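The excerpt is restricted to a subset of chains, each kept in its original location.
Labels run A and B following the written order; every chain starts at residue 1.
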């Protein structure tokens, strides 16, 4: 942490900053520059961050020099984390494709969808039973009934199941049905929920919030890791910008940035990222080329009959094409083929 | 809802849009323009919104023509909603000032703070017992102990108490201590929590999410209203933009826009809105001048010792100045003095 004093800050103002820091047991290192005096603070970074130094007279600003995340940082855990889900590994070299409808609509629908996803080359099944909807009047999902159908779909196809949890109270019930617990974008900073899934032994797919910085996203992961659950999969799903031709702006920059800062695997959701089926294939290809460990894609047997997100759902035919295109890219980038270096 | 067909869409494509709509019992009105054909859809707007029309071939885009909120809309409830809290009314002509520390830190601190807020001219006391913190390692609040201290502070001063609820499960316990339940920005789309407070008879102060559109914010209010709780106070607290000199960008435009669209009162939080005590007074004045029904302000006996948000907390002296400045503005704008028209 560095404290930058204002130009013209007095000796007394500097002194009171130094005294406050020392009273908290922190090391202090003063550099007087031509224009400004800078105070370096040495010590446990959490304690430093808590101090309201900008409230002190004579202080211009406080600049953190360390990232606030620890367990999520690559410095702490240099090797890539590999998350095992059934027989699949997320974070190894081969991209894993998670696909399925936005919502579980019926037993038949989800079992059929699971078969189609599997045939087309998907490895995990997604489907929402509890749906976070902007409107209280929209379809809110089938609830536990939907989880039962997901479990049946898994039984029928062997595909592990990913579904969203919205309520900490329901965790034990949900654990009995699902393989991966998804935290949705709107709940990325629902700390009650993050603490709950931190105590689970199911892997957690943590979506980035609509306007979350990468740092905040990693701090949300830190809540889960700090709770004792090491199996966090990050999911980039689009951020909010001024652009209106796309529903969100899929931020693929996050893929290499997360890989530099953290050991956690990151997957990409092009369906929510763009919100329009026309652009999903292009962004799926791009996500894999950027180095993502997988994709999560909305597919529906009949998008125009979907009960939610039909506009961004792929037909099975288009999904099948996507799987092929993506495989072609991942093969082209394989180290043995490509001699590609981790940048 | 209007469906805009692509230039060059075929007769068959148009026909299948019309058929889908009619099969759902919706009225259809086709206008063929020079360049494009437009299909007007008449009928219950919720059912229309659910249809994934953009998934149909030949459709360029779908344009909603109605706002999705109902109970929150001014069309539904033309008079301003007045929310009674103790002897104060939020939404009437006189701005209500809610103030206090970010966190409840001890019994002595919060009782002293309450006295100081009252002396300076504040009407309600704020203070966090459950704190949503970006880092799992930061101070998370005193929990129920903090609520007890808040209740004691109310007893000592008569100030009603506003505090944040983060967990639906804790609602009954919280209701026994507090006067207004605050939903924080990070939980604005935590639908489990919104549904819970919708069943409460305590007023709800609903903060706007960091990147929530005004429409989404009103839809979050709609969840509470639809649950049966009519006493929603909206709170603008800054949105996220690219600017870094301020922690957030307080969006005062939201004040007149909300007043045009909705009957719910809107208050402004300049402390979180800018994140720096230096700019709080200016933005508090501006908020009231824009027409806000009140303010929520962070004040601390000793900001540089605050356990959270000290950088943006006012000293008691500065808060006292703020109250005077704000009163001066609200007096200048009173209808009898000013002849101001509702624009």
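Heads up, the rule we're going with is that a contact is a pair of C-beta atoms (placed from the backbone, for glycine too) under 8 Å apart; a residue touches a chain by one contact, two chains touch by 3 or more.
Fair warning: this is a prediction, and the values are worked out from it, not measured in the lab.
Of the identical chains making up the complex, 2 are displayed, while the complete assembly in this file numbers 4 copies.
The rule we apply is simple: only the chains that are shown with their structure count from here on.
Measuring from the averaged C-alpha position of chain A to that of chain B gives a distance of 26 Å. Chain contact summary for the complex, chain B toward chain A: residues 20, 46, 49-56, 62, 68, 132-139, 166-169, 186-187, 189-192, 195, 210-211, 216, 219, 222-223, 226-227, 240, 276-277, 303-311, 313.
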